[in-house]
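To start, the structure under review is shown below, and the notes come after it.
A single protein chain has been omitted; all remaining protein chains appear in their positions.
Showing subunit A:
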Amino acid sequence: MSCEEPTTSPTPENNITVVSSDGKEFLLDLKLTEQSETLARLISNFEYDRTDVKKDPVPLGNITSAQMQKIIEWLQHHRYYPKWEQNDIHYSTSFTFETWVEEYLNIPNNEMFELLNAANYLNIPRLFSTICRIMASRITGKSAEQIRTVLNIKTDVKNDVYTGIPIQEDSSSSEDGMSEISLSPSPPPI
């Protein structure tokens, strides 16, 4: 889905200023802030959506200017998207992402980590959920050993309650074990 339309330049009436942790100011269109529940609530509480209210810059102590720049890019891309609604992600069977999203999140893991925390802090559900799904997709089909490598987790299960023997390298293929074995009889269709 793509809903890009020409963006309008923010004017003093329809924007607020946010200040990143390193002191850089960003002018944000109020329309964009609707995607952030944290900012939207703040604007509502301080009535910054009224033209007769003086708008003080909003300090975002947990967000660096680089992260803010990245987040604004996300907000602008999704400016005209419908309001985010959490789907039944628990039962989705595949991870699919827009090309734009894949390119947007083609960033080093440390940046992804910071962006996820920033999305959580600003409560941008679409971005937050997307990064969570991207991270989950990276371990899809991987064995425990491979997950350790991907996430650089040192094992501590050698003496774990569930193991009595040293763990061996697991080189089974990713699809091993995912069989469509039927637990017949299936419930009858009545």
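One rule holds in what follows: a residue touches a chain if its C-beta (ideal position, glycine included) is under 8 Å from a C-beta of that chain, and two chains touch if they have at least 3 such contacts; residues count from 1.
As a convention for this text, contacts and distances are computed from a predicted model.
Undergrad: The complex lacks one chain in this depiction; which UniProt name from "F-box domain-containing protein", "Ribosomal protein S5 domain 2-like protein", "EKC/KEOPS complex subunit CGI121" or "Autophagy protein 5" does that chain carry?
TA: UniProt lists the chain left out of the view as "F-box domain-containing protein".
Undergrad: Residues on subunit A that touch the omitted chain in the whole complex?
TA: 89-91, 93, 102, 105-110, 112-113, 116-117, 120, 128-129, 132-133, 135-144, 147-157, 160-165, 167-168, 170, 172, 176-190
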